[in-house]
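Other chains of the complex are left out, but the ones given are in their true place.
The chains carry the letters A and B, assigned in the order they are written, with residues numbered from 1 in each.
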Amino acid sequence: MNNAQAHAFTLDEIAQRLGARLVGDGSRRVSGLATLSDAGPEDITFLANRAYLKHLAGTRAAAVLLHPSHVDDCPTACLTLDNPYLGYAELSTLFDPLAARDAPGVHPSAVVAEGVSLGQEVQIGPQAVIEAGVRLGDRVIIGPGSVVGADAQIGEHSRLHANVTVCHGVVIGKRAILHSGCVIGGDGFGFAHDGGRWHKIAQLGGVILGDDVEVGSCSSIDRGALGDTVIGNDVKIDSQVQIAHNVQIGDHSALAGCVGIAGSTRVGKHCMLGGGVGLSGHLSLCDGVQVTGMSLVTNSIHQPGVYSSGTGAMGNAQWRKNAVRFKQLDDIAKRLIRLEKEQRSR
Amino acid sequence: MNNAQAHAFTLDEIAQRLGARLVGDGSRRVSGLATLSDAGPEDITFLANRAYLKHLAGTRAAAVLLHPSHVDDCPTACLTLDNPYLGYAELSTLFDPLAARDAPGVHPSAVVAEGVSLGQEVQIGPQAVIEAGVRLGDRVIIGPGSVVGADAQIGEHSRLHANVTVCHGVVIGKRAILHSGCVIGGDGFGFAHDGGRWHKIAQLGGVILGDDVEVGSCSSIDRGALGDTVIGNDVKIDSQVQIAHNVQIGDHSALAGCVGIAGSTRVGKHCMLGGGVGLSGHLSLCDGVQVTGMSLVTNSIHQPGVYSSGTGAMGNAQWRKNAVRFKQLDDIAKRLIRLEKEQRSR
């Protein structure tokens, strides 16, 4: 599985598909895509990061996709593009074995309620469950063991992998990709406290996912209490992410693994949250905010830019001493102020 | 899905159900519940937080549930209660479409082992699996694709949503709500180390959930090594939470999303753990402890109160400088002490 070999293409075909300029023999065929150092003579590869330039001269690949400025360094055929990493993305979909594998139809073991609306060429896998009132757009793929709850809607070309759960009434746009184990539309965490006990607040809102949303394995997006949890277009969500009720995420934002966002927080467009970032509830982050890994944000952010919290890792013995001093930090600051005053008063 | 419209009620009916005092026309009917700003003329709404008082005058709702002190500010019919947020919780269950949807019975595609004990009006959804020796109380609902392992017991009125896993021998009380993707009773993480290798310790204990427990999407509660992992009554657990083997959680405690609790730690009653909080193993937290989001607790806590760790988020450029200084913190403190001594010795 080191490289994909589902198809073979001539370099001419690839150049045309990518809008790239070809230098070399366009009739040569490639059947796989691999990294500069792993690629063999039947593979195409790419150079998109100067850190890998050292591997270019020694590559055994049939062809290299790269920036025009590196053509002279390339020992073999090459295709040039201003954004070779984007070209790699396009190449990767050409060689994706999943794209070819699927045949439309409803597996006999699937349970599809009466009156469900199925678009053209829908595929429903073994043991899947489609409840009453569901609408699936054209070419939707529902993986094995996945459950789509009553009245949910899934837009055309969307794919649920295996064992995904989409709860009742959830609305999903076009071209969504939902990975295994993710749950869209579980209850938000809402309770009224009275007499020392918790009283459940039924979560009556929904979840709306825009177009081109991807959700990673084992991630969860909770339904709104009243009103909806809303994920914009082209939002990319990694694995193990938790999005609480009534959160709103703006278009084109990306959330790395293990991010947690508390209730009713709004994240702007084009934001990027690093792995393990936590956002408190009822905050607002403006467009273009980036938060570095494992930072906790407890206040709204009104200026685009990069934000961080926490401390870097260090040897445990050194850390123990510093962590103790952190607990004295306010006292340290006050003593410094006192010293400065005494100094000045001489 | 912005508001729920499963039922319609007169304001008299609602006032009686909630024990609220009605000011206005009791024969008016409402068919939905929405926020002050979203509610239309067929909806009831509520005011439970002074931050939303500004929306009261402009509401288009048929009626507002609020504290008696706000009656004069209300432009329409109102119902008064000392705890309007609690009233909202009760209202939300009235308008919950899930409450009406379910019909009892075992779906023909479900696999139910012989000799399983099923209470009255149990509902078992499509593709569910109920293994041998299981006992389900009256009106238990098992969602599509959920698996209940051998000899597990689930108390009356409990509900497993879709794709839930309850492992063998787990005991769950009454009125539990388990959301999709959660796993109750997977193995605890126990190994003996010998000769540079790990040797598995079979996890022979169980998991016991009290009454009125809720567990969020994709959360996991591991079974005990010996003895049980015990979750008390009325404990509320959000999504993406991990509870390790032999943990004990006291009654009425609430754990927000992404909390992680290591093995054998005991959390008291009426505790609240913010999102992403981590508790080390073998600790004891007394009753009434609150821990703020993403704090790490590595020592037992013997006094009720609010506890925190970490640093707030700031601009990355500023943070980088401060994070470097954190690594020098013990040195900074020592140099301050030296200066103070020199100052004093003059």
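The rule is simple: contacts are C-beta pairs under 8 Å (C-beta built on N, C-alpha and C of every residue); 3 or more make two chains touch, one makes a residue touch a chain.
Owing to the predicted nature of the structure, the values given are computational and were not obtained by experimental measurement.
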Homo-oligomer size of the whole complex, from 2 visible chains: 3
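What we mean here is this: only the chains that are shown with their structure count from here on.
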Computed distance of Cα centres, chain B from chain A, in Å: 25
Residues on chain A engaged by chain B in the complex (per definition of touch): 109, 111, 127-129, 131, 145, 147, 149-150, 163, 165, 167-169, 171, 181-183, 186-187, 189, 191-194, 196-206, 218-220, 222, 225-228, 240, 242, 244, 258, 260, 262, 278, 280, 291-292, 295-299, 301, 305-312, 314, 318, 321-322, 324-326, 328-329, 332, 335-336, 339, 342
For the chain B and chain A complex, residues of the former touching the latter: 1-4, 33-35, 38, 83, 85-86, 88-90, 92-93, 95-99, 101, 107, 109, 125-127, 143-145, 161-163, 177, 179-181, 212, 214, 216-218, 234, 236, 238-240, 252, 254, 256-258, 270, 275-276, 293-294, 310-317, 319-320, 323, 326-330, 332-333, 336, 339-340, 343
